[in-house]
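I am attaching a structure below and will ask some questions about it afterwards.
The other protein chains are all here in position, but one chain of the complex has been omitted.
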Amino acid sequence: MSNRMMRLATLSVLSALLVAGATSACAASTEADYKTAYAAADAANNEAGKLRNQWTTAVKALKEAKKAAEAGDFDKAVAESKKSEMLSKAAIFQTNEQKDAWKQMEIR
Amino acid sequence: MRLTFRSAAAGLILATLTFGGAQMSHAADNPNPPADLKAFQKYFTDKFPKVKLEDFVNGPYSMDEGLYKQWKEKEEFPPYEFALDAGKELFNKPFKNGKSFADCFPNKGIGVRQNYPYFDEKQGKVVTLELAVNQCLESNGEKPFSYTKDDMASVTAYMAFTSRGKPFDIKIPNDPRALAAYENGKRYFYTRRGQLNFSCATCHVQSPGDHIRAEVLAPALGILNAMPIYRSEWGGMGTISRRFTSCNSQVRAVPLKPQDDEYRDLEYYLSYVSNGLPISGPGARP
Partner (left out) sequence: MASTIRVRATSSGDTTEVQALIQHPMDSGFVKNAAGALIPPHFIQQVTFEHGGKPVFVADWGPAVSKDPYVKFSFKGGKKGDELKISWVDNKGVSDSSTAKIQ
């Protein structure tokens, strides 16, 4: 390995570390990461759909994830998938919580 | 991520707890529509002692003096006139098989708006006016209308117009399925949904008369009496289906399909608790 290549390698390791430090997430996401994250988000969204309470923002994030993945931006695709999953899980939580809680608002 | 989700969830719980604490917990859970109706109307007449019961059908106009003046002027030359004319034409136009809308409705469809929705024991479900219009079209081999605007809004506008002043007369027959539909509609009305965590009641029970941005929120009591409406915001007419779906998306919940079970049941509940208030549709809203 030449000196120059060595320096390049160190640099890239360093910058990877820097990125990792800044975002406190793992380095560049792969297509496989995206597929896992998207599947989880899609499943959560479908479950919210079965409960008749999808959130528009979750559906939108899911679309954004797909778009980013098609453009090869897997970091964004994973981030959007995770955001969508989080929102759908909140929707599911909301539905379950409202199963009885709606009565508190009722006029009697 | 996980952390944010948990804290969001905790926020939800906290909000519910505070709300639950402030309100008394209720013991009896037996469905009792007549008692619901009485309590519902009393809530609004207590909240707005100056507004006459029959004036609640005028929505935000009954709550705000300035708006009321503007509306009076608008009513002299209402923006729904074109839809009304188009509706009359559509209503009287014979189908390809020679029949017309008049053949599908009691009293030839004139002055019957106040009886919809009703519980159809044969179909085992709530039938709204909009659904009945499309069922009429389909059973006569015609293409059904889109539920949210245009032809549907025009035809229902005309039917409402011929029923103006007649009080809502929604009946709940002695059938457990009808009561279940009513209860389901009530549950939908009070259930929070969407990212903004709003129920229908958040705006239309807790805050009628208050502003949301530049608009005055309408009271839930009498809100369907004025349907369909010309909304300046929409730049056109909208049906009850349009109202429900757009309310859902405004709180960031994905709307259901027009005339899905939940929406029909909701219309059943909301119309029932407005029993006695006159039909005022078609209406005009900012």
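Should a chain be cited, it is by its letter among A and B, assigned in written order, with residues numbered from 1 in that chain.
Everything below uses one rule, namely that a contact is a pair of C-beta atoms (placed from the backbone, for glycine too) under 8 Å apart; a residue touches a chain by one contact, two chains touch by 3 or more.
Here the structure is a predicted model, which is why all the values come from computation and not from measurement.
One chain is not displayed; in the complete assembly it touches the shown chains B.
Residue B:P79 is the one among B:P33, B:G59 or B:P79 that touches the chain not shown.
Contact with the chain that does not appear here is found for just one residue of B:P49, B:P176 or B:G235, B:G235.
One chain of the complex is left out; on subunit B, the residues touching it are 76-77, 79, 81-82, 85-86, 89, 235-236.
The rule we apply is simple: only the chains that are shown with their structure count from here on.
For this pair, subunit A with subunit B, the centres built from the Cα atoms lie 37 Å apart.
Per the touch definition, subunit B reaches subunit A in the complex via residues 1, 4-5, 8-9, 12-13, 16, 19-20, 23, 25-26, 29, 35-36, 39-40, 43, 186-187, 190-195, 197, 199, 201-202, 205-206, 249, 252-254, 256, 262. Residue ranges on subunit A touching subunit B, taken from their complex, read 49, 52-57, 59, 82-83, 86-87, 89-91, 93-95, 97-98, 101-108.
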